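Only a single protein chain was left out; the remaining protein chains are all shown in position.
Which chain is which? They are A and B, in the order written, and residues in each are numbered from 1.
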Amino acid sequence: MHHQKALAGLALTTALTAGGAQAADIQLMRFFGDCQNEYGSVNDASQANGECGIITALVNEFNATNEGGHTVTVQTADWGAYYDLLTATYQTGNIPDVAVMHSSVMPDFVSRNLLTPLGPLFEQAGIDTADFVPAALQNASANDEVYALPFDLHALLFHINMDLMSQAGFVNEDGTPRLPTSAEEFITMGKQFEEATGQNFIATESQSAEGMMVRFFQSLVWQQGATTLSDDGTSANLTGPEALAAATFVKQIYDEGLADTGLDYAGAEQAFLNGQAGIIINGTWVVDAYNAQAESGSVPLKSYVATNVPALMGEDAVWADSHMWVIPADESRPQEELDAAVAFLTFLNDNNFEWSRTGHLSVRQSVLDSPEFAALPHRTAIANTSQIAHAVPTTQNQRAIYNAIMSEFNSMWLAGAEPQAALDGAQSQVERILRRANRGG
Amino acid sequence: MTAARTGWALWGDRLLLAITIIVAALWLLPVIWVVTMSLKPNAELMRSTWGFIPYPFTIENYTNLIQLATVPRWLVNSLIVAIGMTLLVLTVSSLAGYAFARLQFPFKRTIFALMIAGLMIPEQAVFLPLHQMFADWGIHNTHAALVMPRVAVPIGVFLMMQFFRAVPRELEEAAELDHASRFTIFFRIMLPLSVPALTTLGLFTFIHAWNDFLWPLVSATDADMYTVTVGLASIQGNFAMSEGLGSVMASAVFASLPIVLLFLIFQRFIVAGVAMSAGK
């Protein structure tokens, strides 16, 4: 802490003597967890691992090195509470200067003019929006204006314990895991796997906090060429045959005992790391962390591989979202804090590669094309993820919609609800939410 | 039940006591477990959380949290809020309680009825409008905002009124003859007499303030303004739980220390207070 302050002070002095822009203290609000204990004093982002570690180190590095002498103070919030908290700051007056935001949530904020348009600021700062991959730029834009700095695309992946897979005989000749190509094969392979290894085929968050299986479900619907919301985002589309097929399959995974219904996020991770599951369905954000764990030799998971979610119901398609950085609108924010915020965004953009080490897909074409990126572990297996990634349609109240589907889905494997009933329940709730969202309040 | 018992009754007593001790031990077990975990390295807890002996032992979780100063900061906020609220509730309640108990004024019955009606307004009925009001006033994220909604507690007024009414009038009448003002009587005679009642009300207000959750959750959104309750909730997320279990547990233990100490010191008053509030 003191060390950092001293460094910041040094930078400040340098800035003043150099006659640079005025130094400012800015507030950053984010999720990704709190790992001050481990990374509080790491000032070099390349020395950090995992989402939390890398973003913590990036902020430290910015504080220690930026020429403007700016200081970024971080406020972290639990993933589940983050948006409630960010929202509340507009009421309670401590609006952060920079905040992380999912692209799926951005419409709520843009429609109420709660974000600072960034196009002109990016231009001044020299952030080249043409370097963003098209999907990312689209995520960050609304009404022909850029409202966010895209930081990654993140998608659902299959994370695989290769030792268990080879024990079950599911290895191709080239050493890659052999994955099912249809829902039926998935179930058959799952049963064979459990017979051969005595472990669960799948581990995944099955409780109410994350909705990992909702993401999986959405992927399966997209694989059939359908969607869960209409493309204009005004109506729900959860009662079609595609949704039913996908939901039935998800329920079957649990009914056949291929996954433990009792696992929460941490529990699923622990099961996977302990070698108690062949595959964990989780996002891109854990590739680096699992890889590090497997290499460290401290967990039973020794041989780790990440792959795309296979096409089980037709074409390749997978749920994806995007982490972005926004500058929440705040009329009382002084110019120097805005400058500092833009300087920080520029720094983050410059260090996009560090973030992509987590396992997230970089949003910068130049990073994707770089040799360092290609050299990262497991990236060849997931090189084309961004091509098969699907984002949810742009609509307000996406979180409420997600939560409604999640609750109904959980009742399928936790309370034995029939897929049709769960979908009907979700449909009516989502319709109600959309009605509210579309009448402007 | 103090009378001497013999034979089966005595054994029955002993058996009951033994069962009680076992239940009490089980009751305490989660607390001991949490303290144990807080004294183990995070890495060890990733492997296993079982056990009641902190081995391998570390105090790193505690030194870290003191160095980082986040949890101590929440602790200070909680103390400011709890102490501030306690003092204000005591002041407001004892003044109003005295008025209802001893003073004559017009519309006394109406005002009293109005106050009693306030007993029925739950926090949840007013927290949304209060949140909007405080937002308009721009006072969220201050200690005052955390304290204010809890100052107008009819129950406190009521408790103090009950207490003052039980004080013999003669004590005041002597002072009245000396032409002492009401304020003099209140401060010189009544307040010193009401120390037990004030202690009780103060303790309950303090515990209530310390454990308040819903209001600080929506009002204190700046991490610097978190109380321990909200702060601990903010680090309970999945990610923190799996990676830094020992740190989370240390924070919980550390944040509970003041209130546990307070409880151990003032137990007697708390029990007496319950008895009093039961109208005995």
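By our rule, a contact is a pair of C-beta atoms (placed from the backbone, for glycine too) under 8 Å apart; a residue touches a chain by one contact, two chains touch by 3 or more.
Everything below uses one rule, namely that contacts and distances are computed from a predicted model.
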Should one name the undisplayed chain from "XRE family transcriptional regulator", "Cytochrome oxidase maturation protein cbb3-type", "Sugar ABC transporter permease" or "Molybdopterin synthase catalytic subunit" using UniProt, the answer is "Sugar ABC transporter permease"
Absent chain's touching partners (shown only) are A, B
Which of B:V76, B:V167 or B:A233 touches the missing chain? It is B:A233
Among listed residues A:G80, A:G119, A:P180 or A:P393, the absent chain is touched only by A:G80
Residue list for chain B contacting the dropped chain reads 1-3, 9, 12, 16-17, 19-21, 23-24, 27-31, 33-34, 37, 48-50, 91-93, 95-96, 98-101, 103-106, 108-109, 111-116, 118-130, 132-133, 148-149, 151-155, 157-159, 161-162, 165, 181-183, 186, 204-205, 207-208, 210-214, 217-218, 228-230, 232-233, 236, 245, 248-249, 252, 255-256, 259-260, 262-264, 267, 270-271, 273-275, 277-280
On chain A, the omitted chain is touched by residues 80, 83-84, 87-88, 90-91, 108-109, 112, 114, 206-209, 261-264, 267, 270-271, 397, 399-400, 403-404, 406-408, 410-411, 414-415, 417, 425, 428-429, 432-433, 436, 439-441
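Here is the rule we use: only the chains that are shown with their structure count from here on.
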Expressed in whole Å, how far the mean CA point of chain A lies from that of chain B is 40
Interface with chain B, chain A side, in the complex: residues 1, 31-37, 40, 52, 75-81, 85, 88-89, 91-94, 209-210, 264-266, 269-270, 298
Residue set of chain B touching chain A in the complex reads 42-43, 46, 64, 67-70, 131-132, 134-135, 138, 140-141, 218-223, 233-244, 247
